[in-house]
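For this view, one protein chain was removed and the others were kept in their places.
A and B are the chain letters, set down in written order, and residue numbers restart from 1 in every chain.
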Amino acid sequence: MDPTPALVIRDLFKSFPAPSGQRIEVLRIPQFELGAGQQVAIRGESGLGKTTLMHIIAGILEADSGFVAVGGTQVTGLSEAGRDRLRAERLGYVFQTFNLLQGLSALENVMLGLAFGRGADPKTAMEALERVGLAQRAHYLPRQLSTGQQQRVAVARALANRPCLILADEPTGNLDAARGRKIVQLLRDSASSLGSALLVASHDPDVLGSFEHVVDLAALNQVAPHEEEL
Amino acid sequence: MNLKKPLALLIVLALAGGGWALVRWRIRATAVAGTAHDPVKPHQDQPPHGGTPIVLGDEQFHVELVRDPASGTLRAYILDGEMEDFVRISAKAFDILVDRDGRKETLAFRPVADLATGETVGDTSLFEARADWLKQVDHFKGVIRILPIQDQVFKAVAFDFPEGNDKD
Partner (left out) sequence: MLFLLIRRGLRQHLVSTAVAVLLVALGMGLVVSVWVVRAQAEQSFTRSASGFDAVLGARGSKLQLVLNCLFHQEASPGNITADDFQQVKSLPMVDRAIPIVVGDNFRGVRLVGVSDDFFQNLEYAPGHVYSVDEGRPFQVGQKEAVVGSLAAHQLGWSLGTTFHPFHGLDYNPNAQHSEIFTVVGVLAPTSTPADRVIWVPLEGVQRLGGHDPAAFTDLSGVLIKFKPGAGAAGLMLDTRYNRQGKRLTLAWPVASILADLFAKFSWFESALQALAYMVAVVAGASVFSAVYSSMSARKRDLAILRALGAHRGFLIAAVLGESAGIGLLGCALGFGLYAAIASTVQEILRTHIGVLLEPWAWNPVLVWGPVLMLALSVAAGALPAWRAYRLSVADGLSPLS
């Protein structure tokens, strides 16, 4: 296994402008690391900055200051094109609300996970669908799939480009408890088989209970909890 | 401040305005192109047969002289002041006194009837004179002795052939 850490965070600081013009501090994280292939859950209630942290790691948002690196590639200070490429080639992202494109089939949605990196290859996409047990539903549209199946397609899309780090933000938020457990297990097993690190943000006790390593965001983040006015 | 709606409206107005400007430009271009040039519209003050114009009086009328060396004829067309319309007159005949390098001649012009134009003797714009020397001589001095046109009489109108007598 590659010893390069999957994720390194140092002195991360993020704030947002309030309507009044003042800036509201959201994240101040001195240090956090995720080893290659490591699987960690971050506990935190809604509004504490879990999504903001995920977005900064993925390069969707820019930090005010600090250092973030994914798989040895520095994210902070990277150009927008560089961050786009990072997401396409090195990251997998599972959203709470699945975020599938409704007009594309399951296979085509998974191909999107490859399209901006190594290229949309139907064969690779089908392998990813097989890994989540949905090969036979490859040509179904999202509205023709159950919520659990839709989230499995989202997982397949996140895995398709064999990322070094998978981010999952409240992956069971729209699922019932039983399906939620299955998705978490699927995520963990898939990440393990690919050698990808996994970082799951959740406030669900069922999710958190299935991880050996759970980190409290409140302990990680030196900013006092308050309402995020985003 | 939400600028999206005003910007969208601006884009639509710009498209409509641009389209209208395009329409107006094309209408103007078509109107210009549609003005067909009439090749038979006469130039002002140019004799219709390309002959020699002789001014009568204060440009009230003209006589256009056209020489045909093959037949030895000299045709005289009576024209209006702008040399656009032919003027039919009732004159039975008129003479032109010729001085060709010292030699004196008289050309007698007779009225010509033409079925094509409907002109008859006594109502014609065309007069013709014939002389053998006209086959070789292409320049001379002439004087129209007396030429009545409508209620005017023009006397002793001098000219050079083929230059004419227009001082302008």
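Everything below uses one rule, namely that contacts are C-beta pairs under 8 Å (C-beta built on N, C-alpha and C of every residue); 3 or more make two chains touch, one makes a residue touch a chain.
Fair warning: this is a prediction, and the values are worked out from it, not measured in the lab.
Colleague: Sort through A:Ile24, A:Ala120 or A:Val223 and give me the one touching the missing partner chain.
Modeller: A:Ala120
Colleague: Tell me which stretches of chain A touch the chain missing from the display.
Modeller: 55, 58, 60-61, 80-81, 84-89, 93, 95-97, 99, 101-104, 108, 111-113, 115-117, 120, 157, 173, 230
Colleague: Can you name the residues of chain B that touch the chain not displayed here?
Modeller: Per the touch rule, chain B residues meeting the hidden chain are 4, 7-8, 11-12, 15-16, 18-20, 22-23, 26-27, 30-31, 33-40, 42, 48-49, 77, 84-86, 114-119, 125-126.
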